[in-house]
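Just one protein chain is left out here, and the rest sit where they should.
A, B and C are the chain letters, set down in written order, and residue numbers restart from 1 in every chain.
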Amino acid sequence: MNFNDFLTMRHELMLTLLALVVLIIDLNLHNRHKHYIIPITLGLFFVNLLVGFIPEGSNTLFGGMYRTNPLLIMMKNILNIGVFIILLQSVTWLKKEENREKISEYFILLFSTLIGMNFMISSGDFLMFYLGLELATIPVAALAAYTHHQTKSAEAGIKLILSSALSSGILLFGISMIYGSTGSIYFDTITKVYANTPLQLLAFIFFFSGMSFKISLVPFHLWTADVYEGAPINVTSYLSVISKGAAAFILIIVMFTVFSSLAAVYKNILYLIAVLTMTVGNLFAMRQKNMKRFLAFSSIAQAGFILLGILGGNVMGMTSVIYFVLVYIFSNLGAFGVVSAISTVTGKESMDDYDGLYRTNPKLSLLMMLSLFSLAGIPPVAGFFGKFFLFASAASGGYYWLVFIAVLNATISLYYYLLVVKAMFINKNETPLAFFKSDLATRAGLLIAGLGIFFLGFWAKVYEIISSLSYGIMQ
Amino acid sequence: MLTVGAIMLTKDLKQARLASAIGMGIQLIMAAVLIYLYLAERSAGNTAAMLFTYDVVWFPTLNIHYSLGVDGISVAMIGLTGVVVFAGVFASWQMEYLPREFFISLIILATGVYGFFISLDLFTMFLFYEVAVIPMYILIGIWGSGPKEYSAMKLTLMLMAGSALLLVGLLGIYFFSNPDTNHLTFSIMEISKVNIPIGMQRFLFPFTFIGFGILGALFPFHTWSPDGHASAPTAVSMLHAGVLMKLGGYGAFRVAIFLMPEAAHEQAWIFLILTSISVVYGAFSAIVQTDLKYINAYSSVSHCGLVLFAVLMMNQTAMNGAIIQMISHGLMTALFFALIGMIYGRTHTRIIGEMGGLMKVIPFLGVVYVIAGLASLGLPGFSGFVAEMTIFIGSYQHTDVFHRVITIVAASSIVITAVYILRVVGILLLGPIKDHHFLELTDAKWYERISTISLVLAITAIGMAPLWLSNMINFSLAPIVERLSSIQITSLF
Amino acid sequence: MADYTYTLLIPLIPFFVFLLLGLQGHKMKPFIAGLIGTSGLGIGAILSYATAFRYFVSEHVAGTGYTSIKAFEVTWLHLTDKLTINLGVLIDPISVMMLVVITTVSLMVHIYSIGYMKGDPGFYRFFSFLSLFSFSMLGLVLATNIFQMYIFWELVGVSSFLLIGYYYEKPSAVAASKKAFIVTRFADLGFLIGILMLSFTTGTFDFQTLTNPAGPAIASKGGAVFMGMSLLAWSLILIFVGGAGKSAMFPLHIWLPDAMEGPTPVSALIHAATMVVAGVYLVARLFPVYALGAPDALHVVAWVGGFSSIFAAVIACTQTDIKRILAFSTMSQIGYMMLSLGVSGFGGEEGLGFMASNFHLFTHAMFKALLFLGAGAVIHAVHTNEITGMGGLRKYMPFTHITFLIACITIAGIPPFSAFFSKDEILVAAFHSNKLLFAIEFIVAGLTAFYMFRLYYGIFWGKDRHYHHTPHEAPYVMTVPLMVLAFGSIFAGFLPFHNLVTSDGLPLETHTEWMIAIPSVLIGLLGIIIATVMYKSETAIPDKVAGTLKHLYKWAHRKFYMDEVYLFVTRKIIYRYISEPIAWFDRHIIDGTMNGIAGVTQYTSVAIKEFQSGKLQQYGYVFISGTVILVLIFVYLF
Partner (left out) sequence: MIQNIPLSYYLVISTLMFFIGIYGFLTRRNLITMLMSVELILNSVNINFVAFNRYLYPQQLQGHFFTLIVVAVAAAESAVAIAIIINIYRNFKSVDVENVDEMKY
């Protein structure tokens, strides 16, 4: 393994190293000084983030099991940014007395899952893919059950681990059938021989179900809300943003490369699932009072929108999905950041607690509003552009009615996002949450999210870069 | 030279009401200067379709531009917006609850509207459209009255549903904007040079038209309007009815009809029926309302129906009338809402039955209300007359009998309008004073006078000397009409 | 061609006066305001007389016809290549005649009002409205095209609305003004549609083009036929509907009696002399089109006029409010004019009716204004409108009495007073055209004399009533206009109208047909005698007559229940059965649908919540079923 290979795998290797460093520091620190881990880790992760941006061409390792190219690196960088924001936002929470001994656990588990996702993104065959998938899932279950004295957290953990085990089983069964019918687990080989036979369709559907579980598409989404609600808030935001984003990346890669020969068929599936996901997600989100659960369902609906981009099936679709995920990361982290800040300080997570928030915490309210507008796709914030491009790509495939349904769903989603806005700005409350000042890290995290929400849309360069990279892949 | 957008961005930073007043004053002057410059350019013989264009490539891969420019029509609309926003700021001078936020939202709303009118790119247009819609929710929800949350939600959702339709239409147009070379574009001017396949037009036109139509209170998608207007605070009602609803009419002809003329010709009759229902139906509904704002809201439904009606007539005169009607109705209805707000601020009721004889105690507002009423029922000397007459004459010049008959139907609204306007004036202002508390009311304050007088001036100016406006619009309409008339009309019936 | 551009000033001066008084009037002393208003009109009157003199006499080349001259014109609005709305001044015999009528009566009314309105808090407002009205009316008569006419037509309507509702604190005045405006507005809709159709068929608004006998309007003979009449005829009928509304022809007359709620000078000016004859003027203006293009339409005019005149005359006999009696009398007289136009032909001898109509318009303006102003003086003195509250006033108000008597004699058609000449020519024209119409008019002439003298005796004869204070003669500022108008009533008949105002501009030979004149005078006298017998001193005869003709009397007294019919239509049908259901429909069906969509969404949202049961195994079920369903659909479908 030479230096070039190191560069190629730098995301994964750096993270592994980081996890190890955290572990070692943790072992050597006295219990009282555990919180020093936080700034150190943050700093190191920031380095990792920067290193991730070193330009690097395409390359393959391990005989094609691992591959990389600028687009994939881009995806990883996007995830890194998201994780960095999450880390910033979780500082306050980690500093709490109850978590003192588990700080390093949090980091290590988080980094492990990120490694898993990176491997998954870079996978060149199903074996690597499966490894990455499990690496990305199992630690998250542990994270979900992080606050082990809370029943909800434990419930979230068991629901996640068992459902995901089931879904992995089904996914694996699909892979086994693919292997059986094609004789290979390498993406490149499979792409060439995959056909529209019933067995292979069956295999695809099994595989797709497993993947749908990851990005929580209806009807494979049911775990989402419970897990999101039960898990600690920062883990929830990680799940909803990073896990989902990574899964969306993989799905689009797999769909566009491995199963491209099935496009005619899977588009029908996607159509159906997209409509279901958007609608059901929205319908559930409408009634929620718990902010985490609310955002969970909203993120389900958002996943439905992602499918629109995949349906487009061209460069534009790919670009728009990646772009949307990027925007989505910022928007959702903005929202989750606010929920997290409030929840950490006051322990309140219900929408009713947000009544009159604007009077006491105007900045948080404004950021929350921007984030929600971004999620709803309202200009001038970035979400509008993200959604618009998704719709455009679906329309480019001729799916006008689907676009129509999607925009209607966006309207419904606007309804419940506005409910939160209403709570914060309009509802009167005798005893609104008291004013509080977040610490530096949280504020930095929120600020980055806010800036991202605001400027990503106007800054067309981002879209152009993604587009040019996608163009290379699709050729 | 023209970057209204840039000015508005800097203005967003200003916060106090004074700043927004000054800002909007500057904006108004800008609009006036713009109109002047525009006319100067035209008289200097510049015949380009769009003037003062400003074009930056935004998303090169999708060929999305940030493209601005004005023609006579948008200049006129900007003038309207300038006046209404200016008056709106003064009308809400005494906003007590969260004034800074109020003015910021108001300005964002205005930004959206300005942007919409000067956009030459469908993407930018859509963007500004949505920018204009969303602050409404906040404005109505926070500063409104009555069932404000319900109304705000209804308004926002219905308009967003409209934009759903619209988005489909726009995307469709985009993907068929240049089928041969695969070099797609959002630019209105470029799309107008190609012919979108007729099959697609048939599919996309209803989307686009209804999408804009919802904003223009097209029957049966108008119900957001009465509730929304009734609940909104004064300035918002003014801006909303005065300007925002005009986005619908403007978009309907600039996008729907201009870009898809064949389908427009084919399907016009359906929408003509709907709009003429709007016109008559809105007026009839207004007769029995008891809340001042509802009366005016239904009247807006009726008047805006007339705008869409005229747009669909698709001849130069009627469309010209439609644009004048937009401006005229914008001014009048803004004036109405301003007055209603002022009266409500004094009497604390909007139910006409509870008021009476106000002319005696607040003569200034009373007189202005009468003027507004007379303007609204189309009295010569005010802008409403010019607009309506242009529409009716233009529509009646149609060679098709159906169009002429339906013109008569629409024209009958002028009587109904007179009925409800006079009913209100009679009950509200005239007659004996109902409540002795009213005797203590004070007449308009200076800022209220500024607000109303600026609107009255605009209304009478157009009403007295409409020719320059009409000519300005006509010039810019000519290419549109030319495109429309170049289409082979295939069997209307 | 003489330059008449200065005539532009005639309407503009009142307009500026209106602006001045409207904006600054509240700061002026009332008298100053009145003076400004009056002098504005005074200048207008002088200019009008000068114009009339120049047009008819000094600039006129003897032996040629009177041509119409466009003194001034600007484009106001450009509609299509052919259609533009222009504003301008058209000088021709009828417009010049109307100028004289309007400025004279208006000036008199202005002067009179200074006295009549003394002490009223809205003095300046009153004068500014009067000026506005004068401006609009002058603009109307000077219109060069039908659209300008429509513009001013509307303005006249609104100034009438403002003036009727002048006492805006009085609910009845408010209701009356509303009624007047809405009814005329409804008629105006007809006018507007008529204009639309006319402009569509002819492609022009311009009067000169329209009325040119060789022009496209007349030559086309009206294009397509709809329900037995050409479109041109229909458009003319619709235009006539507009005129009928303004001129209070049956069945659009209901606003006129109520309009008497306005101050009396207003009634004199607007609802007697000027505005209400606008309909006549309109038809006269378009007369060549009617006569040559669509005689069918002209028949409608004639019959509506005839019916209105007898209808109103019958009602007038039974009313007790002196202003309402005069109002119905006005309606009846305008019916005359309409009929006269209706029976007329174009050009030469045929055009007698046209001439007679305008002649009568002129004389009627004088005597009817006089009657109203006189009635105003009476009301001013006794503070009531009811004839039953008056009597024996001749002792207290000698000037008023004399002038009123002159006016009554004039309207009764007794020679040599002016109305004898004009009415006689109308009867002649009717006689030559349609015997039935002639008969109607003949009876109306008798009825007119009867009810006018009934009024006269009721006011000035009979017993004194209980007055709050002794009635006294009006001040000179009020009586002088009476005398001026009385002078006009007496001598206007000697104007050589047949030379001046004819349908084709050429002089017309008239001669009194004694076979018609004598009976008409006789029936007038008969009416006077009957009235004298019945009302000179209080007798029981009127009650007896009323008793014998009980039903007719009751019907006529209730104005044939026209108000009730209208109330039924507006209140019940429009309000209750159209507007309210529409509003209900809007709130419940349309809005309900929109809310229903939201409701269904909410409902679905609740209905499907069981899927999210919190049970891990159910999640598994759904997961597996989802996969299975996908498999079923896609493996076996594709």
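By definition in this document, contacts are C-beta pairs under 8 Å (C-beta built on N, C-alpha and C of every residue); 3 or more make two chains touch, one makes a residue touch a chain.
This structure is a prediction, so every number in the text was calculated from the model and none was measured.
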Neighbouring shown chains of the undisplayed chain, as defined at the top: A, C
Of A:86, A:108, A:166 or A:466, the residue in touch with the unshown chain: A:166
Candidate in contact with the missing chain, chosen from A:180, A:198 or A:398: A:180
From A:44, A:138 or A:233, residue that would touch the chain that is not displayed: A:138
Residue among A:127, A:366 or A:444 that touches the chain left out of view: A:127
Residue numbers in chain A that touch the chain omitted from display: 126-127, 130-131, 134, 138-139, 141-142, 145, 148-152, 154-159, 161-162, 165-166, 168-170, 172-173, 175-177, 179-180, 183-185, 225-226, 229-230, 287, 293
Positions on chain C where the hidden chain makes contact: 609, 612-617, 620-621, 624
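Assume only the chains that are shown with their structure count from here on.
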Contact-richer chain pair [B-C vs A-C]: B-C
Most distant chain from chain A by Cα centroid: C
Centre distance in Å when chain A and chain B are each reduced to the mean of their C-alpha atoms: 42
Between chain B and chain C, centroid-to-centroid distance (C-alpha), Å: 36
Chain centre separation (chain A, chain C; CA means) in Å: 77
Set of chain A residues in contact with two or more other chains: none
Residue list for chain B, restricted to those that touch at least two other chains: 157
Parts of chain A lying in touch with chain B, wherever the complex brings them together: 316, 319, 373, 378-380, 384, 388-389, 391-392, 395-396, 400, 403-404, 407-408, 410-411, 414-415, 418, 421-422, 425-426, 460, 463-464, 467-468
Contact set on chain C toward chain A in their complex: 601-602, 604-606, 608-609, 611-612, 614, 616, 618-620, 622-623, 625-627, 630-631, 633-635, 638
Complex contact set, residues of chain B against chain C: 154, 157-158, 219-220, 222-224, 226-227, 281, 284-285, 287-289, 316-317, 320, 357, 359-360, 374, 377-381, 385-386, 389-390, 392-394, 396-397, 404, 407-408, 411-412, 414-415, 418-419, 422-423, 426, 429-433, 465-467, 470-471, 474
